[in-house]
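For this view, one protein chain was removed and the others were kept in their places.
We call the chains A, B, C, D and E, going by the order they appear; numbering starts again at 1 in every chain.
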Amino acid sequence: MRLLVLNPNISDSVSALISAEAKRAASPGVLIDVLTAPFGVAYIETRLEATIGAYAATCMAADHHASYDGVIVAAFGDPGLHGIKELLDKPVVGLTEAALTSACLLGQRFSIIAISSRIRAWYAECVAYNGLTSRLASIRGLDQPLSDVGGIQQDHGAALKQLCLQVVEQDGADVVILAGAPLAGLARSLSGTLPVPVVDGVSSAVRHCETLVSLAPGRVTAGSYALPPAKPHTGLPAGLAACLAAGRRPD
Amino acid sequence: MRLLVLNPNISDSVSALISAEAKRAASPGVLIDVLTAPFGVAYIETRLEATIGAYAATCMAADHHASYDGVIVAAFGDPGLHGIKELLDKPVVGLTEAALTSACLLGQRFSIIAISSRIRAWYAECVAYNGLTSRLASIRGLDQPLSDVGGIQQDHGAALKQLCLQVVEQDGADVVILAGAPLAGLARSLSGTLPVPVVDGVSSAVRHCETLVSLAPGRVTAGSYALPPAKPHTGLPAGLAACLAAGRRPD
Amino acid sequence: MRLLVLNPNISDSVSALISAEAKRAASPGVLIDVLTAPFGVAYIETRLEATIGAYAATCMAADHHASYDGVIVAAFGDPGLHGIKELLDKPVVGLTEAALTSACLLGQRFSIIAISSRIRAWYAECVAYNGLTSRLASIRGLDQPLSDVGGIQQDHGAALKQLCLQVVEQDGADVVILAGAPLAGLARSLSGTLPVPVVDGVSSAVRHCETLVSLAPGRVTAGSYALPPAKPHTGLPAGLAACLAAGRRPD
Amino acid sequence: MRLLVLNPNISDSVSALISAEAKRAASPGVLIDVLTAPFGVAYIETRLEATIGAYAATCMAADHHASYDGVIVAAFGDPGLHGIKELLDKPVVGLTEAALTSACLLGQRFSIIAISSRIRAWYAECVAYNGLTSRLASIRGLDQPLSDVGGIQQDHGAALKQLCLQVVEQDGADVVILAGAPLAGLARSLSGTLPVPVVDGVSSAVRHCETLVSLAPGRVTAGSYALPPAKPHTGLPAGLAACLAAGRRPD
Amino acid sequence: MRLLVLNPNISDSVSALISAEAKRAASPGVLIDVLTAPFGVAYIETRLEATIGAYAATCMAADHHASYDGVIVAAFGDPGLHGIKELLDKPVVGLTEAALTSACLLGQRFSIIAISSRIRAWYAECVAYNGLTSRLASIRGLDQPLSDVGGIQQDHGAALKQLCLQVVEQDGADVVILAGAPLAGLARSLSGTLPVPVVDGVSSAVRHCETLVSLAPGRVTAGSYALPPAKPHTGLPAGLAACLAAGRRPD
Partner (left out) sequence: MRLLVLNPNISDSVSALISAEAKRAASPGVLIDVLTAPFGVAYIETRLEATIGAYAATCMAADHHASYDGVIVAAFGDPGLHGIKELLDKPVVGLTEAALTSACLLGQRFSIIAISSRIRAWYAECVAYNGLTSRLASIRGLDQPLSDVGGIQQDHGAALKQLCLQVVEQDGADVVILAGAPLAGLARSLSGTLPVPVVDGVSSAVRHCETLVSLAPGRVTAGSYALPPAKPHTGLPAGLAACLAAGRRPD
């Protein structure tokens, strides 16, 4: 099985974190390739940055999906995810939905630990889009400037663990989600030290994508995830144009 | 007052409909300019197409907003809208939120008439994002192929009026929204012939944008609509790059 | 265009605040008349007082609407609003729905600043009636006795501004609503000094009512906002009796 | 124990139905007095009519409550109910909340059978105000003109029973509510002939009011149901003025 | 009238509290019998313990209901309640639903005071099952070890009263529910000393059960509360087996 992991941002240091955790999480025999966005920003905190990342992820997916069994959009917030699900006739999983899924299987209410205060509004909207607001205990975030997005775990490790403890003790969380690709792998090191389960988006996405591939639930030719009806277009990158012009599933 | 109206799609025929209705709706002395997306698809029916239109609208907004008092994103579904609100320090209004706003001021429950069946899933998600699902009576759509998106009003006028009557009689709608830029202007001609008020997104957006400009509610430097914090970026169009690199509101 | 503004309470000092802000907000050529309730209480804090104000506003609307293009119910909480919408075949707008509308066009989540603690429960129910609870960040209110309802802005200006800052910093508000006719005009003076947009119900209602008049969305003869079916009645004020006895829209 | 039952409408024939069912339902030793509104309409179908009925019920409650242990607002939709709860330091129960309460104790989902189609929108809003929309299976109503509100049970008995069967078979109702004072007593005659429990507002309200009196849960001096703070007023009926001017609970 | 009260737990000291309060609350002529579970735990704090209590209560109901007019499940959280409603063709009321019902008739928003911190998660789920989360102001609980479940009122009386005051002052509660059979009777002694009404589950359940018996709303032969269709079974206690094998209502 081959999985394509798309980092919708331009930070190679984050792609390295993603790649390391994805490979640790993957089942034996699953090959993982990680691509970094060719355009965009260092990391996504807002709706505006998500617009950019969504388009970058979509273009990457159109260009590179061909030889893979499944695709992962590796930014919390899932930029472009549901459009890419329409585009490709194979499992596509986002970090947010994957982490929420793992959390929901582990307990009734979860909290999200985020890398900045600003990002919380966007995350709350992502949880709402997934229909899971009633199970969200809280979102807490670091409130310090981030000098190096690839080094957050080193620079703010103690503060992140403190936030984890706060959501259990004060907010009623049964499960903690460490949100955002820059925190990839942190759950693995924290999991023995917290009083509740701790969930990571990257490892969750890899495993859930493997599951969907293996369940083989069938192709989509109707409903809102079928490829959009063919219609005129212009000025699109070649990969995306090829998919859309076909007016049907690429294969 | 000058308002910039962005068509996130590539159809000049739809831009013409938008322009005509926007100018009919505008207050005396309000200048309207309409731009058509330089890349994208003919019209947006799905999440995937919305991803493309969102990026196109964002790039247009970054490039062209400078001399305008307000900006309108003129596709139902509001692709890119909330990101553009973060980007610009001036009122930005979308067709969906504008139509929902007008409808909510006219009655408790509204229905949406759409140009295709496929588009309904995406519209339902847009209503949910606006938090107004509890006031949505129904979404009904044409179920016929659209040969010419600029000619829907001519080709399917009777069917559209029939859908309007059905939502009043069968779904409990107090107000009807004619959704989508290709229907711009239709509400104006139907309004005398239906038993409930009928709302158009373009005229609503123009008027509501004028209102926000005149209310002058103040600049945004905090909360989730402030310009995102400055961070590294690469490969972005010049206009967008200029806005983001500044790490503060463009002016 | 002529707009009738109804103060459902008996405080002439509040009517003066309403009138001043309404006239500042109105477009050129829009005439504003403000009426004070002939019976009732000084201001509305509770459901009981809203019952009284609702009936007063309804009676005033029935008596005086004839020469106006639109009507505004100028108390936060919108007492009697939706009944008056049934009664009159012209746009009728309330302060709460107008302020919520402006706020929703300016950001995803809003907070409400209120003139007393007691009033918060009623306001929360008003937001719920508008279906917007999911976008409400918080309601905060003054907790001091109000010696003079017409002088709250002078007496409690610093405390009100402090509440505005708290909802941005602590509650996640993207927009602040200054609620209640006694605060009419305060948003205008605060708007430059806060980090997020600030919304006033009176100016919002005037502008939104103008918009509805100009959009001319059509008369109502079906749905839940049509005039109630004719039925026996007794003991009603002459204006109201005349409207109801007709069993159809007055004109 | 003495209970005051207020008919917020002017129909003596409906008061007679209310009185008969209330007395059948009351426990031994409970005295029931029914008052008909001195002003208003024949029956309430809409928000406008509810505004009138709310004020009438409030005035009646202020004037006549003194010698009673509890008060019932005997129109479905509960016009004025929560304001009267603020006004009086004794149990006050409405037909809607009472019927919903009985229904919720009998099953998870209920349907409402109403006397007209128009009334359904208002009833849906009443259910929402009670927070019980998620348990509402459906609202169905007669769609025929009502020549005599006091004679609906005779004139439309078969149609009403048919509606009851439809909500069980088609809408998933576990319980049926026969809504509106004009249907008072019908549940009693239908209860043996339907496959699910059937609930009547009047008998439910009488019994629930008795329960609250007997539970003696304590006086209200804080929270949103305390008597409103004293404030200037004018032009109010003597009873209401006396209550309000006191700035505390009447007794 | 004879009511059977089932304590789903094994604590005779709690059954004594239940019995005393149930008898104080019952109308003249209503006989109350209380049974203690033959197996289970001392009191229920969690979903696991509720599973055990649910089965115990179901078995007790099947064995002992025959000569009673109504049945009460006397543990907050209502373990097994809705299954027992399917099983018996007579009113069955739970402590939680009864307390919520009383609270909703007394005010718009209620808080719950609980005997432990752990129990709050389960109570929140019970409120959600009743569809009343939007009316829940808060749940607060004791945070001390409970040495004697029958003696909580004596051991922690001051702390419980303090929690009651906090939910009024800080959480916006209009009504307070004292939750859990171990607090049976406490509301009666506190009701004069709190600024809002205080509700007890046992007395509420007794009175509401009496009401349902007297309303005689009819038998259930359809919908989701009819006795389950007959199907093979094995290993069940004799009482339960007898009910189920019949494939229809026992009588």
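In this section, a contact is a pair of C-beta atoms (placed from the backbone, for glycine too) under 8 Å apart; a residue touches a chain by one contact, two chains touch by 3 or more.
Here the structure is a predicted model, which is why all the values come from computation and not from measurement.
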Interface with the unshown chain - residue positions in subunit B: 120-121, 125, 128, 133
For subunit E, the residues touching the chain missing from this view: 10-11, 38-43, 45-52, 54-55, 58, 80, 82-87, 116, 118, 121-122, 125, 128-129, 149, 223-224, 226, 228-229, 231-236, 240, 244
Hidden partner chain, residues of subunit A it touches: 25, 27, 82, 85, 91, 93, 97-98, 101-102, 104-109, 130-132, 134-135, 168-169, 172-175, 187, 190-192, 194-200, 203-204, 207-208, 210-212, 214-226
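Following the convention adopted for this analysis, only the chains that are shown with their structure count from here on.
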Centroid distance [mean C-alpha coordinates] between subunit D and subunit A, Å: 52
Whole-Å separation of chain centres (CA-atom averages), subunit A against subunit B: 28
Multi-partner residues of subunit A (at least 2 other chains): 121, 125, 128
Chain contact graph, described as a line, ring, star, complete graph or other shape: other
Contact pairs between chains, per stated definition: A-B, A-C, A-E, B-C, B-D, C-D, C-E, D-E
